[in-house]
Each structure stands twice: as structure tokens, then as C-alpha cells.
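Of the protein chains in this complex, all but one are displayed in their positions.
Labels run A and B following the written order; every chain starts at residue 1.
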Amino acid sequence: MNSIVMKQDASTAIRELLAYLLSSSRVDAVLTMRQVPETGSCDLGLITDPSGMVEAEPFLPVMTANAGQALSSISMSGKRIAAVLKPCELRGFTERVKREQGSFDNLLTISSICGGVFPLEKVISGDLEKLVPRYIEKTARAEAPRGLRETCKACEEFVPMNADISVSVTEHGSLMHLHSDRAEEYTEGFEGERIEARADQSHIDRMMKSRSAAKGKLFQSLEKSSGLDGLVDLFGKCVGCHGCSRVCPICYCQHCDFESINFDYNQPYFQESLEARGALRLPPDTILFQLGRLTHMSFSCVGCGMCSDVCPVSIPVAGIFKKTGERTAGLFDYVPGRDSEEPIPVMVFKEEELGDIG
Amino acid sequence: MRENTARKSVLVLGAGIAGIQASLDLAEMGITVHLVEDTPTIGGRMPQLDKTFPTNDCSMCILSPKMSECIRHPLIKLHIMSSLEGISGEPGDLKCRVIERAKYVDPSKCVSCGLCEEKCPVKLDDVFDVSLRKTKAISRYFLQSIPSEYTIKREHCLYLTKGVCRLCEKVCPTGAIDYEDKDREIELNVGAVILATGIDPFDPISIGQYHYHSSVNVVTALEFERMLSASGPLGGHVVRASDGREPSTLAFIQCVGSRDSGINRNYCSSACCMFAIKQSIIAREHMKELKASIFYMDIRAFGKDFDKYYDKAENKYGVRFTRARVADIIELTDGSLELKYTFENGSIQREAFDMVVLSTGLQPRPETRGLAESLDLKLNDYGFFRSKTFLPLETSRPGVFVCGAANGPKDIPESVVSASGAVAEAAKYLELDRQDPATQEDAPPEQQVTGERPRVGVFVCHCGINIAGVVDVKDVAAMAEGLQNVEHSEDVVYACSTDCLEVIKQRIEEHGLNRVVVAACTPRTHEPLFRETINEAGLNPYLFEMANIRDQCSWAHMEEPELATSKSKDLVEMAVAKSRGLHPLERLPISIDPEALVIGGGLSGMTAALDLADAGHQVYLVEKEDELGGNMRDILFNFDGSDPQEFLGKTIERVQSHKGIRVLTGANIREVNGYVGNFSTLVEDGESRTETLTHGAVIVATGGIEHRTSEYLYGETTRVVTQTEFERMLKDETFPAGRLRNVVMVQCVGSREGERMYCSRVCCSKAVKNALELRKRRAGANIYMACRDIRTYGFSEEYYTELRDGGALVFRYKPDRKPEVELMSPGDPDSRVRVSMIDPVLEKEVVIDADLLVLATAIDAPEDNSVLAKMLKVPLNSDGMFLEAHVKLRPVDFATEGIFVCGLAHSPKDMNESLAQSMAAAARALTFLQKKTILADGTIAEVRKDRCSGCAYCEAVCAYSAIEIDPEEKVAVVNDALCKGCGACVASCRCGALDLRGFSNRQIHAVIGALDIEAVEGVTAT
Partner (left out) sequence: MISDKHDDFTPRITSFLCKWCSYTGADLAGTNRLQYPTSIIPIQVMCSSRVDPVFLIKAFLSGSDGVLMGGCHPGDCHYETGNYHTRRRFAILKEIFDSLGLESDRLKLSWISASEGPKFAQVSNEYTEQIRKMGKNPTRKSVFL
């Protein structure tokens, strides 16, 4: 595979590439993480001026929002955009494209082998500054840095699946792999040595080893809260803010159906229920909400972890969705976000399948 | 110029199921119908029946929606207690003299309260309940009579005969009694007349050996049917008249008044075997310990799925079938009956039974002869209206057609088929205009209910004792009264009866109801009726909901009355919950393409095509073979000597020269798209050229194929042939060389066993026909026939008698002991065969050296039926034959509108039956094609644009391409005409942007919420 050797650190190299794309008018805008050096605050930004690149921190290990979700509507604006996305963000975006919520048509996607991100609380507490240098060092050695989100520690899909350009960073240097014609075309004229190279598989294998171990642990810890009582324990804390669905890249609905009147206590029966049960939970249907969401999108869950990150009462939503999602997607050998042409399991069927179900 | 109204109207005589069907079909085609009926009600024989074979459907349940539809149709003018006295004029312009007898009750005043009947001092035997119950001189014909008003039988009324009494007049609260009422003679000018005068059961009083007259425990089949009926005089609890005891043994004697040339009944009544099997099954369901025996000559279970029913009676219900003639019945002192019966081998046995049911045959009504005289119609030897081969629905007088059993015994579906068929034939004398219901505004103005608080009315039906016998309906109605939004609740005896429908309308007005819930039977049959009723009261028909507390409650939980009552309450509560969310819906017009596609160019397909083309419709007739004719090409003789090939030739010529028919031979259907009125079909010809045809209806007439057998050495010698091959041999006189002394025929080759658990129906008659033909040509030939049952039903029985009288020998074999065949000269391709079988009379093996062995091979469904069925989205039965919408009352329709079936594609049948069914399919298709538009259902999907994210899940799951994402707006859009209302898209919608009108998400949530589930004890709030 054609790859570009990056002389500087990966962030600097990508920043330069993005600036090059803007200045050569190959793209109209760039989507990337930004960080304001003075305050340390960070966000996702859409930058149109090459001079704005100074603030770009394309590989900042934090996810303020799933960029795949953010990219969704702007990808359909007709503007040419280069987007730096974490693998899960790219997969989330791919899932959205399948739901007509985005388009690859005018998009150059850049992703990287992902070391994971820190919880948002680290941004708020201001600890991020201290954590990042150590993070870069450790990920280059395929080691797991401390303090990452649980979901990230357990993420096995850290290699980008369908990016135009992917970046791999190891102790031996950084490479920009060009996966598509569009990548070749857009990087034409961009300085850097071209070599035939792939991402270092042993580096990936080492990362995978610790990820798989962590995933095993995470899923095992969730087993403790298995069953109805377990679910009641888990979601008993839920305050019904539905933040998890708002930040979810797969929950693309403009208005969530679970917030419609259908899911309020049903007049006039709530009174009967109240009499029968002696008490009622308000707001209602927290478990129905989560089970319902699982039927809506678990097979498409990309495990980005945003839901857990924003949960005000620390429910391990992402772990639950990932665990269930792997099983529901597995029914149909479906890998969410792998390929924009792969149909969503609930949109299609095979005449001969699932013979034992009915 | 005066418009010829005669050509736009038809007189139908007789309002049984055949008359009702004919009237409805005509009316749907825009023809005015004068339905003339002798009794005070429509319905005919069917209301007397408890259940119908072979599905055990409740007869009244399936009939009553049709009765209601009939009386409500604006184009059907009903003349009850009326008779047709004479016809003059020419077809297309017939003048019919009708006498409407005095009813002595003003129907516009009568409220059917029944006070008159209660007070009337004159007690009479009730005709409807075959004298098992008393009625009065003023009465209703039966409880669910339509129309429901009372009438006086003048010959029994004390005042009208003796000038005293007038009690009814005194008690009548509305002053409806009118003793001055007079008979009226009217003249009706019509284009054609259809006779549907029906049939009577044979009266066994004349047959001394059965002691019907002297023994009260000997009853006729019809009497027994009334005993079994839940609405009958015994409430469904069968007891002996002698001592009121439930019988534990029961004997059915078949062929009482049938197959008996001694009393001029040399025909088979066709339905009695199945009738007895049905009664034995139903009786056994009523009385678990009952032992039923059927004494018979042959079990004639020749119809679609009949043999499976026979098998079920024998093997599941333990009904004993005994092939023996009952010679005498002796009444014992305890009222039981000792039967003396003779087996085929001559041995005699005696056995006592608690009750005996005489399976009485069917015979023409006594009035038939007089009617034939006054209308100048010919009768056959037995007094049925005479129809000819090739013209199964015509009488001897042009413009006068016959359907139902009036021209020969028929079961219900055959009667319905003949009724629709007669309509197609009558249509030739009529002037048909395409109707446009979308522009007809005869519906009453609808009340505005949007925005109003729901005001629900609940009606809980007793259904006689069908529901009330198990469920405490009063309790259910009382519970409903307490539900939120329920303004009114009451229990009613028969919710579907005309008077109760009036009650519902009254209550809507009285209580300002804007939602109606009926807790009764299944919405599948009765929802349309109730919807129409509330519509008449000014409510949008969709403001109606049903709770099925009969079929899925009282009937299924007969042993648990308390639990059934509590379940009924749940179901009512759920229905009320659902009804709160009902909204008025609009029915959108769908345009109907007037062209038709007929698939299959055999006799059936051609007949249907001709009828449609004669009615002015362009027809595409697609035949996969290179020539027309199908199986008919192999029918070379008829019983009556008429020439089938001449008829076929004429038919083909008419088809080919008809301007309205385009014949596509060597063509195959590749793809069918669309829906009623708007089909498009891709046809491919022999040279792989394709063409798309657009049409409004489809008739499936794909025929059947002769089973290829490997039994009985078929294929190993030229002397083993099929009946079809034999028929050709007879025609061409190409018999095998040498003498033709012994000809053995084996019946049921491939039929009634293994994967073909069905009777191929035509083989027995065909064998008899060919055997008689053989005798004509080779008088000296010995004919041996090996069969299981000989099934020469109807008038074919005569020919079977003729064959036997001529000396043909009939051997019965059992499927586990079939005749054995061996080659007499192995290696010789023309080897004669030696046939060994058991002679049941001599009870020993007989060996026949046969010069020819003729096999009556089964009729198979073509294998590609399954491909076509998939393309058309219509079902097949387990035998691979097309499965109609309802085996009794919708015999040529599919559940999918606009598609019809006829001929062998439906099931094995003979030429005349195929003809009648093809005519019926054409008539049914005309009920659509004769409309420019039909109205789509209101329950279709809808989009809330503000919630739609345009994800296209809906587009992916819709099988009808009825929903797609608007490329501009990026929201889903429903094609109202294409949407079938299945709701697949609604359930796929993540955003809640889609919903199903009439059954919204909100309603389902409400229904689930209404399910009253008690918490387990010890609920904790933590």
C-alpha cells in the first residue's frame, strides 16, 4: 500500500496535510479536534482557513462529541471536507450514511490507529495537559496509558476500517497510509517520501492483546448485573435525561420516539397500575427505554463510549450496549461501520435463516 | 329515447345462498336486482345448518354477513312472501308477473318486539325447526330472520280464518297489525331471470323399513342438524325424544331416498355422505363418549379436502364406517333401535343403537313442477330443472338461468359457484355500464368527532348461547359501563341481527356516542357489518372496534366460565382502550383498469375469457402451450352422447376470432406486479420476447395434470394404460392386437393415499363412461372394476347403475390390499397382465387374465403452481392446488382482491363443473372490472413529516414500494393506493414518524397498558 513517511510527529504532519488541502483548494473545510492552548479547552471544529490550523489537535485523546455524528449533516452540504475521525467515529459516520444521514461523496476521511481517549471529566478537571505526553509515549509502544475510558480500554476496533487515509504511529516512526484513489488524488503534491508499507501488525497485535483482556474483564463485570434484578440495579439510578441517546452516533432521529407521548404513563391505566403495584417510577420506562434502544441500534453500536461518558449517574451504558451489540450484530455476521455498502440487518432478510426461531 | 331499464335489471327467484350470491354479484355490477322469495326471510337452507363441512365453520356465522350485505345493498329490491307466476317477452326484455302475498304486519311499524307472538293462541309446528319446536300464527321465520319483522300466516290466523281473536292487534305497541292487507300483483320488467329455488330433503315417511313414522328416536339428517345447533330447539344438547336421555350410540343410514331406482331416485344426492361425516364429528364433540356408526354403500367424499375430513372422522373421532345395507329397524322396549344390516357378502348382523339418523337425500321442491309449467321450463326425469351438457346453468328457456341445487344436488360452494356463474351468463342479456362509487355520494353525512372527548358505546353480544352459555355477558357489560369514556353499555342477544343493528344506531343518537365497541364474534366476519351500521348512524365507519369474545374466548374456554368471563372483560377493556384512539378515516378511490388477464387456455380459461370479453372487456389469454384446449383435448365422449371435441373446437374458434380477446400461446408469466385494478404482468413468449400487460383483474385457470404412475406395471407393457389413453383408444379404435375379452379397471391410482390424500373426483365417472363406451364397441368384453368407493355422484349414478346392470363386476379393495398385477409373458412389450384381487362377496381371491388394464390415475396440481402462486401472492393448499379465500362462500375468490381461480387449478372437477366455475370467476372479476374505481381501505400508513429523519428503513422493508423518501424534502411519502396497511414500515420506523391509521402506536400502547395484570403479592417499592 502506498504510504507517506511522516518526518515530524503525527499531529504536526496531519496539520500540515490539512493546511495543504485547504490552501490547494482540494477541500473547502476541515473537521478536526481543536485545542485552545491558553485555556486548555477543546472541541470539534470546522476550519476553513489554513491559518486556523494552529489550533488543530487532530489526535487529541478526547471525544467531546462523536465526530461522526457531528459530520453527519455537514457532509451533505455539498462542501468538500477533510475530516479527522477516530475509528469509532468513522464507523459511526458510516452507519449514519447507511441511514441517509451523511455522505461520503465530498469527503476525505483521515483516521488513525487509536490509543483510546480520556473521559470528559479529565478535560473538566484540567488533568488532560498532564496526561497527553505520557499517552503519546505509551501508545507508540503499544502500551495502554492510565486513565483512559473503560470503553476505550476494551475497544478491539482501534484500527480504522474504511478511512481514505489512516495514520499509524510506532516507536519507529509514523506513516500515512493511502487507502483510496481519493487519498492518492488529494495528497498529490504533498511533500513526503512515498513507500510501500502497511501498519505494523505486531504493534497492532500487542495492542489487541491488552484490549481483549480488558474487554473480557468489562463484560465479566457486567455479568454481575445480569437478569431483571441486575437491570433494575443498573438502570435504577437513571434520571431519564436521555443524554446517552443524544450523544449516540447511531441515534439519528431528530426527535426520539421514546420521548413521545406513547411512552408516558398511559391514561387512564396508570392509576390501576399504581393500585396494583403500590408505587410507580417517575420518570417512567427507564428500562423500556434502554431495551427499546437496544432493539433500535445495538447491532450498529460502534462502541464509541460517548453514552457512558455523558451519563450523569455513571451507568455503564456503553459496556452494556457493546456487549449486547456484539451478539445482535453477530446473528447476521454484521460489523457496524465496516462498509457503507453492507446493509443494516433490519433492512434486509434471507428467506432461509434463523430456522429455529419460530 | 326511453332508456331500456329491463336490460339493467334481473329477477332472482329464491333467496337462499345461491340467490343471495347471484343478487350481490349483479348488484356489484350495477344491475338492479329483484330478489323474490317465498318465505318471509332470506337465507334459505343455510340458517338451518349448524356447521358446514369440511371446515366446521358455523353456518349462520358465515352466512349472516352476506344476508346483511344483501338486504343493505341499495340495488337489491327484496320481495319476500312472493312468487313468480309467469314470464313473457324475449330475453333482454322479460315481463315477470309476481304476486306479493299479504303480510298483515306493516314492516315500517313493526319493531320485532315479539309481544304478538307471545299472545297469539295458535300453536303450529315450526317449519324452520322441522317440527321440533312450536311456532305461532304470527311469527318470524327464525330468530335471525332478515328482514326481522313479523308476518301472519293467514291460513292459521284465527281472525283471518274464523273472524275471532285479534289479540295481536291488541298487544302490538306500534299498531303494526293490518288485517286488511291484500296480496298484490306486480309486473317486473327485467333482462334475465335466475332461478335459485333450492331443494328439499327427501321425506322418509314412505320408506317403511326405517320406521321413521313410528319411532321417535329415528330422525332425519335435517332434524338432527337442528338438534345439534346451539340455536336449535334443544340448544345443541342432543337427547332422545323418547326419554330425554343423551344417546351414547348413534347410527347414520346413508342413501335414504338416494341411489334408489325403485322410488325414482336413481341419482346420488352428492352431499349426504359429507353431511353425515360432519354430523358424526360435531355430535362426538358435543358428547365425548358417543359412538357413531355410518352405514353406507360408498363414501362419496369427492370434494376439495373432503377425504381428509373423512379420514379425521374415522381416525380422530373414532367414527365407525360400515359398508352394509340396513334392511330393517326394530324399536326395542326402551326406545332403542335394533338395526338389521347386510354386508356385501350377504352375512347379516343385528346391533342396537340409541338413536338413528336417516341421511335423507335431496329432491326437487314440490313447487318446482308447477313453476316449470307456468314458466314453460323443462324438467329432467327426477323433476329438477333441466340443464344441458356444456350449458350447465341454462334452462330450456332462453334468458332464464338456474343455479344452486334447483337443477341437481349441490353443496354450498357449488351452489355459490353456480350462482356467480349464472350471473355471468345472464349478463349477456344485460346492458352493463361501468360504475364509479367514488362519485356516488349516498353515504349519510358524517358527524364531526375530531376534537371531541371519546364517548364510547359498548355492546356485548350473547350470540344466543354461543357466548352467553359460557361468559357472563351481563357482568361484562356492567364492567364496561364503569370504564372511563364509556357512555353506554348493554348486552344484546344477537348483535348482528337487523333489529340489534337498529338498537346500536339508536344508542349512538341517544347517547351521542362517537366510538362503538361490539364484543361478539370475530372481526374477520362481522366488522364490515358493524362499520356500515355506525356509518348509517352518521359515524365514520372506522370509529368502530370489536372484541372477539366468542371464537377466541367462549368457544375456546367452554369449561372455564369464570376465567372466560374475566378474559372477556380484559378483551373489552382493551377494545375500549383502542377505541379511544380511533379517528375518522377516509377511503381513497383506486382506479380500475378494465382489462383482464386469464392464465391458462384450457376450457376454463377460455370460458372465463369469453364471458369477460362478451361483457366488453379486453382480455389477455395466456397459455404456456402452443395451442389452446388444455386437458379438454383428451375428453372424447360424454355420457349423453354429445361431442366434447366439437364443443371445444367451437370454443377455440370463438376465442380466436373474438375481438376482445388477445391470445398469447407459448407464453409464460414471468412477473406480476401491482394490485387490484392496476396489475402489470410481464409475459415472455417462446422466443424470449417479453411484453408487459396491464390489467385490472387476474383469473387463474392453470388446470391440472394427469398423475404419472409407476404402479400396476404401467409403462412395462402396452396393455396397461391410463383412462385418458383408453379413451383415445376407444375413439380411434386402436385396441391392442388380438381379442379384447377381459378389461380390468383400477380406480384411485395415486388418489386418496400417501401424498395425495384427496379424491380426483372425475375418475369414477370417467371409468364408467369409458366402460359403457367399450361395451358399445366391444359388446362381448367383460368389464371388471376394482375400486375403493365408487363416486359417481349426482346424475352420473344412472350410468353406474346402467354399467352394473349390464353385468360389469365391481370389486372393492382396501388400500393396504391393492390388486396385484403380473406380466403374463415377461419380456414381451405387449404382454397381457394377470390381475389378482380379493372378491369381497366371495371373500376369496379372484384372478383375471386381462387383455387391458386401465388405470384411473389421479389429477395432480402442476408443479409450477407454486411459482405462479408466489408471483400472485396467493396461497396453495397442502396438495398444491390454489386455495380460495373461503371454501364455502368465496369459492373462486382469493383473499387478495382482483385475483380469481377456476377449473382444475382449484381442485379436480368435471367439464360442466369447470364451465360453471369459470363463468363464476368471470362474474366475480366483473364485480371489479365493472367499476371505474373502488375505494381503498382507510387503514394505511401515514407520515408525520416533522418527526421523519428520512432514514429509508421504511422504503427497505415495504414489499409494495408504497413508501419512499422524497428526494427533495428528505422525508418518507406514502403512496396511498399502493399501501396495503400491513404496518411493516411503521414498526421499522425508529423515529415514530410513521403510524398506521386505525391502529396507531399510541393505540397499541394503550391496549397493552389496558391489560390488567395483577402484581404478585408482596410488592415492594424499593
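The criterion applied here is as follows: a contact is a pair of C-beta atoms (placed from the backbone, for glycine too) under 8 Å apart; a residue touches a chain by one contact, two chains touch by 3 or more.
Every value quoted in this text rests on a predicted model; they were computed, and no experiment measured them.
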item	value
Missing chain: touched chains present in the view	A, B
Selected residue (touches chain absent from view) among B:Ile263, B:Val867 or B:Ile1008	B:Ile1008
Chain not shown: contacting residue from B:Lys170, B:Lys650, B:Lys873 or B:Lys945	B:Lys873
Chain not shown: contacting residue from A:Val5, A:Leu231 or A:Val310	A:Leu231
Contact set of subunit B toward the excluded chain (per top definition)	55-58, 61, 285, 522-524, 548, 550-553, 555-560, 563-564, 566-567, 570-571, 574, 870, 873, 875, 895-896, 939, 957, 959-960, 980-984, 986-988, 996, 999, 1001, 1004-1005, 1007-1009, 1011, 1013-1021
Interface with the undisplayed chain - residues on subunit A	223, 226-232, 235-236, 273, 277-281, 285-288, 291-292, 294-295, 298-299, 320, 323-324, 327-328, 331-332, 345-346, 349-351, 353-354, 357-358
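Just so we're on the same page, only the chains that are shown with their structure count from here on.
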item	value
Between subunit A and subunit B, centroid-to-centroid distance (C-alpha), Å	62
Residues of subunit A defined as touching subunit B within the complex	99-101, 252-257, 260-263, 266, 268-270, 272-273, 276-279, 296-297, 343-344, 346-348
Subunit B residues touching subunit A - in the complex, by the definition given at the top	484, 577, 946-953, 956-957, 965, 970, 988-992, 1001-1002, 1005-1006, 1009-1010, 1012-1015, 1019, 1021
